[in-house]
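A single protein chain has been removed from this complex, and every other one stays in its place.
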Amino acid sequence: MSEKLLEIKNLHVMYHTDLEDVYAVNGVNLSMKTGETLGLVGETGAGKTTLALSILRLLPDRTGRITEGEILYNGENLLEKDKHTMATIRGKEISMIFQDPMTALNPTQTVGQQIYEALMLHNNANLSKKELWERVDSCLEMVGIPAARRKEYPHQFSGGMKQRVVIAIALCCEPKLLLADEPTTALDVTIQAQVLMMMKNLRDRLGTSMILITHDLGVVAQVCDNVGVMYAGEVIEYGTLQDIFKSDKHHPYTEGLFGSIPKLDEETERLAPIDGLMPDPTQKIVGCSFAPRCPYAMDRCHTEKPGSCNDNGHQIKCFRYTDETAMEVSS
Amino acid sequence: MWKFIGKRILLMIPIIIGVSLLVFTILYFTPGSPGEILAGANPQKEVVDQINHELGFDRPYHVRFFEFLKGVVQLDFGDSYTSRQPVIGEILSRFPRTLTLAFCSMIVTAILGISIGILSAVKQYSFIDYASTVVSMFFSSMPSFWIGMMLLLLIAMNNPWFPINGVKTWRGYILPVIAISLCNAAPLMRLTRSTMLETIRSDYVRTAKAKGALEKRVIWKHAFKNALLPVVTNIGNNFRALLGGSVITETVFVIPGVGSYVVEAIRNKNVPSVMGATLFLSVTFLVVILAVDVLYAYIDPRIKAKYTK
Partner (left out) sequence: MKKLLALLLVAVLMVGLFAGCASTDTTDTTDTNNTNTTDTTNTDSKEEESTESDSSEGNKRDHINVSLSSSITTLDSMQTTLAINHIVAKALMDSLTDFDENWDVVPALAESYEISDDGMTYIYTLREGVTFHSGDPLTPDDVVYSVERGKAAAPLAATFGKYCAGAEALDDRRVALHLTQPYTPFATIVSKELVIHNRSYHDEYIAEGHTEAEYLMHVDGTGPYKFVSYEDGVALELEANENYWAGAPAIKYWHGKIVTDNNARALAMEAGDIDFVSTQVTIPQSSIATLEASDDVNVIYTDFMQCGSVLLNCRLPEFQDVRVRKALNYAVDYDWLIETQTEGKGVPISCAYITEKTTGFSTADSIVNYTYDLEKAKELLAEAGYPNGEGFPVINAVITEQRKGCMEVLQQCWAELGLTVEINVVESSSVWDTIDSGNYSVGIVFNNVMPDTTMYDWYFGDPDTGALNRTGYENPELWELQEQAAVEMDPDKRQELFDQIWTIITDECPVVWMYQQPQMMYAAKGLHVSGTYPTNSVVHWNEFYWE
């Protein structure tokens, strides 16, 4: 068995509605080892959340469709599992925390009950009720909430506290993989730092692998080991933290991202955004997805899709670094 | 919580007085008198006047109203003009029927409406969803008396097991309860469906799924519980309305309940009966409303917090 905890192969996901089809994920290849923290960066609409939801198969029933690809967790394809098996995996093997803590909790249940539910659903060790409640208490303590507050309802907590509860719920069963979808975006900066610190500590203590989805490069720098940059449903660059932050070679999009971050030590009058907009996800893209906005675009870029150039683990999908065209693996 | 309930009970008093005053005034100013009804087909004026005098109908406004209030405190609503029997007794003898009808209808309505509503929401766009939508629109638009009469004609006429009218046995309640329930379950089903659709798409439902909860658990423990509030409101309103006596159903199925009692009393200008029944129903309504509000607190802790502030 490989060391790979999670391997995503050529994943294509789309949303099919009566009006139109939205191609959200267009051929993503990723892999993770145990204990690794992968940061997934990109703009809104890049397909990051869709990717994460696909792993747990939480896409909306009617509209979300995984059209191609495999998601291998510990070597097994999650896409082939039935509902019951997936339910045992969710929360226990793989957990997810979502973006908005304000609405992520059930307003009519106490926080204690919500953590308890997660424990109860995966009570493989057959602990008694009393023991389960004790675990609830320890989970709350773990995220820095006094256990006495377990009888309180979500509306009695502040935003930051709520997110901690969400994290407690996600981690209480000690999952191997945590999918964190912009966990601190909705919080203000000081709380953000606190929560991130807490997540890092927990990760270290429990040995959880994590996929951290964010659009904030600063957060990535603090927490992640590897980084993947997503654009228009594809991972256009992938590498270690060093590769992404320090290397000379970058995908033009990544350059643009870094370039758009205002620098403290320079005087500028205007921000430097990337020209143009993300391509219309309802259209299938011909050629490189970034080509319309790319300052280095060649004719070739508009018609052929670039393959991935692999430089010691640092992968970039751009014709500037590779001559290979991506192989369309059709299935 | 008890402070809240206590305050509400105290509030009932001015409301009831206000309602009584309003109804009494309306009765006072509408033309006609009980004497005209009681004196028969071609009444002579002296006869009418005498009867009105005996009943105390010709006394001034404030005297009659004050006497009414005095009686209320002692739970005595006076005697009915037509039967000369105590009004309270007449109302109480009819109320159990109305209560049974209302209660059974409420339960059947709730079961029908909620279950089909949830099914529709969970299986949105399926055949069940479309079929139930069409059927519920049909029953929403049909007047209840039509459905009642149809039931009578189609079922009771040819089937002696169902009594054609009256509720001497429990069998007499079956068709009226069905008629009422069909009419009320339709809008309830639509409401349940729409609130369920809303809650199913909410974030906490997604969290629950991410925890590994199976669909059944997600629907009932998470989605439904949060969808409950408007549903409870609807059921509470229906129950309240039914307690007021579903006059039409009572007429069609000949159930001597409170509704038909009040209507007949109004027609006969039977002031004590109307006042007594109004008061009785007001109190009943207020109690039901209070009960529903208290129920809210148990469903949604945010509301409970508001009450106990």
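Read from first to last, the chains carry the letters A and B; within each, the first residue is number 1.
To be clear about the criterion, a residue touches a chain if its C-beta (ideal position, glycine included) is under 8 Å from a C-beta of that chain, and two chains touch if they have at least 3 such contacts.
This structure is a prediction, so every number in the text was calculated from the model and none was measured.
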In the complete complex, the chain left out here touches which of the visible ones?
B
Candidate in contact with the missing chain, chosen from B:Phe65, B:Phe103 or B:Tyr307
B:Phe103
Tell me which residue among B:Ile88, B:Leu152 or B:Ala297 touches the hidden chain in the full complex.
B:Leu152
Looking at B:Ser20, B:Ser33, B:Ser181 or B:Thr284, which residue reaches the missing chain?
B:Ser33
Chain not shown, touching residues in subunit B
30-34, 36-48, 50-51, 79, 82-85, 90, 93-94, 96-97, 99-100, 103-104, 107, 149, 152-153, 156-158, 160-161, 163-170, 173, 220-221, 225, 251-254, 256, 260-261, 264, 267-269, 298
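To be clear about the criterion, only the chains that are shown with their structure count from here on.
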Could you please state the distance in Å, as a whole number, between where the Cα atoms of subunit A are centred and where those of subunit B are centred?
54
Can you list the subunit A residues touching subunit B in their complex?
56, 58, 62, 83-84, 87-92, 95-96, 98, 100, 103-110, 117-118, 121-122, 153, 155-156, 166, 169-170
Can you name the residues of subunit B that touch subunit A in the complex?
124-125, 202-204, 206-215, 221-222, 225-226, 299-302, 305
